[in-house]
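Here's the structure we're looking at; comments come further down.
Only a single protein chain was left out; the remaining protein chains are all shown in position.
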Amino acid sequence: MDPMNYIVLAAIVFTIGAVGVLVRRNAIIVFMCVELMLNACNLAFVAFARMHGGIEGQVIAFFVMVVAAAEVVVGLAIIMQIFRTRRSASIDDANLLKN
Amino acid sequence: MIPLSLSETTLPTVTTQAPDLDYWLLSPLLVVFAAGVIGVIVEAFVPAQRRYSIQTALAMVAVGVAFVLTLVQVGALPADSAGLTLAFATVVVDRPSLFFQGVILALALASLLLIAERRDGESAFTGQAAAVPGSEEERAHVLAGSQHTEVYPLVMFAVLGMQLFTAANDFLTMFIALEVMSLPLYLLCGLARRRRLFSQEAALKYFLLGAFSSAFFLFGIAMVYGYAGAVEFAAVRAAGSSGGLIDGGEPLLLIGIAMIGVGMLFKVGTVPFHNWKPDVYQGAPTPITALMASGTLVAAFGAMLRVFYVAFGTTVAQWRPMLWVVAILTMVVAAVIAVTQRDIKRLLAYSSVVHAGFILTAVVAANADGLTGAMFYLAAYGFTTVGAFAIVTLVRNPDNGAEAGDLTQWAGLGRTSPFLAASLGLFLLAFAGIPLTSGFIGKFAVFEAAVAAGATPLVVVGVLSSAVTAFFYVRIIVLMFFAEPAENAPRVLKPGILTGTTVGLGVAATLLLGILPGPVLEHVIPQPAAETSEAVAAEHTAADSLFAR
Amino acid sequence: MNIVPLQTTAAAIGGGETATFYILGSIVVLAALGVVFSRRAVYSALMMAVVMIGLAVFYGINEAPFLMVVQIVVYTGAVLMLFLFVLMLVGVSSSDSLVETIRGHRLLTAVIALCFLVPLVSGLSSIVAGEPVGLSAGVAAAGGSIPWLASEIIYRYVIAFEATGALLITAVLGALVLAHAVRTKKKRTQKQMSMDRIRSGHPTPLPGPGTYARHNAIDMPALLPDGSVSELSINPVLAARNPEDQHGVPEDMRYSIGAIPESGGRPDAQASNGDEQREDESSWTR
């Protein structure tokens, strides 16, 4: 098996995540799908790190996890704030701003 | 201080020593970072009443000091050197990065003035973000005069991110900088005092779409890492000319370029990655909109120029077609949509999208003139747009004190508030690119660079698009000066010292950069040698050769 | 780049790994699809956990033991649980429904996603990378993968590392700003509350709205035995929000707390379904 298969897998998971962002309405799930995309990137980094024999890919993956954690805190705080105001976590309900 | 060099070998260097950093060169970043951290400590230990004055003073002094330090560093850069890298070539200190940082700091200072503006004790920010809009609790907080002074440390971190974004010399640092810049802005967008539902919605949209775009950016980095085996720009550049580590690995590079492009284009807000801009600009507190429209745009283009000119400087042919498509789409679609906008903030947002398209033509040029043209354009546009948003903060609905965004309300403002209307008129003329304003010279410089690079069709589209944009800028001027005042005429606040300074700064910069750009910028904008990018690239394999003097 | 070709003791990709890849890869893809297409939000979160753990195994296979542990402990164990936490808090709502409300959105999504995926996958699968170099040489030179990783993170990428600090502070500050409500007045003790109740002249609970009325809607105040309206039963929250809501209340008895006296003008009292009346809640239903 060629190690590029990992990358193809990453691309597929990435796309599934992107589709999830587009089709789900619950803001929390949408955000979870973004996390799915980040995870796909991490898989690619780790696989490339092994291919090239350097550890940089793993370093980046580690940083990505930290960033994701920070992003989750901020994101969930924003979603909670919206929810408390509107009693809804649906991103479709948030469409006062348009045209 | 480590001179430019190619990356070390991938042989592990395990060490327990503290890294040897040049703190002097890092000082502009460190000052802003320190101000943010101290701001957080102030939040924890200082009583609420005294926080406002301490935080504003701290933030402004820090940004001012960082600005001065940046200027000093420009002077201290060795004349013959392309620039320096530090912290193991993860951060670069060269003239373009210092220029962008200086502009960002100046714009941040102007935005800070707006952020700090308070009228009768109320700022542009909500007193208590956790309170539900319209609730008793909110009312209690309004009566108690609560305020979120946490805004200042958040702004500091955002500014830090912008600075680092333009100075990053590898994709990892750049990604972190992108997040450091974005996260505080997501939060700040949701803190408007009035129309809080709009504001919260803006925060949600900006956050979700921003996270979505950084996922693309990250995937692009992964592909480039796969191609080059490293993420330093120098290594990517070298790999671009040598063909990468994997045989037949070119798709990796191409996908990487495209996806990194998506992340970048989202941040600068070009079509079709622009949708967030009007909504977020409209919903966010106007001082924050000013910061985003000026500082973030400068930072994003600064980073974009570095990525495309340095990291992908050897693979220009690969990315040019994609930017052509995006630039044309942007200039056409955004200009057309802007024609029927009815809200001033949305209009300025679309105008910002169109301007991003114009600057993109300079990126497409991929030559030294493109770099300097884009730099000039960004500085000019930044100051003008900060001034324009400062004016937006002054025009309020008579009944509830929210900003009067509806353009029909602006009718006849030229008679009731001539100075305000004249300033806005000047800014609009600058956006339209009328000579003797900074906008003309900027536009001329970027278009000229694009023509020189053989992108004349792009320039024709750009000039046509600028004619369409002139239409709606003129429409506002006509509305303000030639129309009868509207029935629901807005209340125009008297600009306080802070807002007044910002407007004045915008007017001064717009005129000065239009009438006397030469003496002002000759010493500020790095003057590239008249060589073509290829020639330069051949001479230096170093990372930032294009940024060479 | 000069990657020194060390002695390539690196494991060639064997049959075991291939088999694992296909089995686990299928599971990951299916679980990912599950995240996207589960009706219940909680199922999505659990599917996400499956994906993450699957990926953690892949990290392990790809010589990243440290990341494998971090992925399971931090990402799955902490971050994903935070998601679940918030999901529970928000509760299940109509937003979980998978019925598409924007016309043509599904179809466009499918088409565009294919247009995105097909070039991506065909581009990537045209590449043959060959045997991976592997990390064993470097690990051996560094004396373990963790020292190597650590020195990269806090030595070479020290700036990024420090910037991450800014990121985490931002996150904390953000959560604080958006979620933490500062009290505007001192919290009343139980003793104070009971004393107030006795002093108020109404030690017993107030009559519920609609108690003696024909309706038991909340905007219908209670009637006293003589048929007059009990002022005490008028809901102050509704009154504060919008006196108009009290259809059943005679005009002159409607509470009107009035607009929030902001110096800038009227408050922005746009649609708000919240019932955040923590302080006052007890006082009117006592």
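We call the chains A, B and C, going by the order they appear; numbering starts again at 1 in every chain.
The rule is short, and it goes like this: a contact is a pair of C-beta atoms (placed from the backbone, for glycine too) under 8 Å apart; a residue touches a chain by one contact, two chains touch by 3 or more.
As a convention for this text, contacts and distances are computed from a predicted model.
The protein name that UniProt records for the chain not on display, among "Na+/H+ antiporter subunit G", "Oligopeptide-binding protein AppA", "NADH:ubiquinone oxidoreductase subunit L" or "ABC transporter permease", is "NADH:ubiquinone oxidoreductase subunit L". Contacts of the undisplayed chain with visible chains (whole complex): A, B, C. Contact with the chain not shown here comes from a single listed residue; of A:V21, A:A68 or A:A89, that residue is A:V21. Contact with the undisplayed chain is limited, among B:V14, B:V37, B:A483 or B:L511, to B:A483. Among B:F67, B:F99 or B:F266, only B:F266 touches the chain left out of the display.
Across the interface with the omitted chain, subunit B contributes residues 204-205, 208-209, 212-213, 216, 250-251, 254-255, 257-259, 261-262, 265-266, 271-273, 275-276, 278-279, 317-319, 321-322, 325-326, 333, 336-341, 368-369, 371-373, 376, 429, 434-436, 440-441, 444-445, 447-449, 451-452, 456, 459-460, 463-464, 467-468, 470-471, 474-475, 478, 481-483, 516-519, 521-522, 525, 527-528, 530. Within the entire complex, the positions of subunit A that touch the omitted partner chain are 18, 21-23, 25, 30, 91-92, 94-99. In the full complex, subunit C makes contact with the omitted chain through residues 102, 105, 108-109, 112-113, 115-116, 119-120, 123.
Here is the rule we use: only the chains that are shown with their structure count from here on.
Averaging C-alpha coordinates per chain places the centre of subunit A 14 Å away from that of subunit C. Counting partners per residue, subunit C has 3, 120, 124, 127-130, 138, 148, 157, 160, 164, 167, 170-171, 174, 177-179, 271-272, 274, 276 as the residues that reach two or more other chains.
Taken residue by residue, subunit B touches two or more other chains at 10, 12, 129-130, 132-133, 172, 176, 179, 183, 186-187, 190, 196-197, 229-230, 245-246, whereas all remaining positions touch fewer. Every residue of subunit B that touches subunit C in the complex is listed here, in rising order: 7, 9-15, 17, 19, 21, 26, 33, 36-37, 40, 43, 87-88, 90-91, 119-122, 128-144, 146, 148, 150, 153-154, 157, 160-161, 164, 172-173, 176-177, 179-180, 183-184, 186-187, 190-191, 194-197, 228-230, 235, 238-239, 245-249, 251-252, 254-255, 396-402. By the touch rule above, subunit B contacts subunit A in their complex via residues 10, 12, 129-130, 132-133, 172, 175-176, 179, 183, 186-187, 190, 196-198, 200-205, 207-208, 211-212, 215, 218-219, 221-223, 225-226, 229-231, 245-246, 278-279, 282-283. Touching subunit B in their complex are the following residues of subunit A: 7, 10, 14, 17-18, 21, 27, 30-31, 34, 37-38, 40-41, 44-45, 48, 51-57, 59-60, 63-64, 67, 70-71, 74-75, 77-79, 81-82, 84-86, 91, 94-98.
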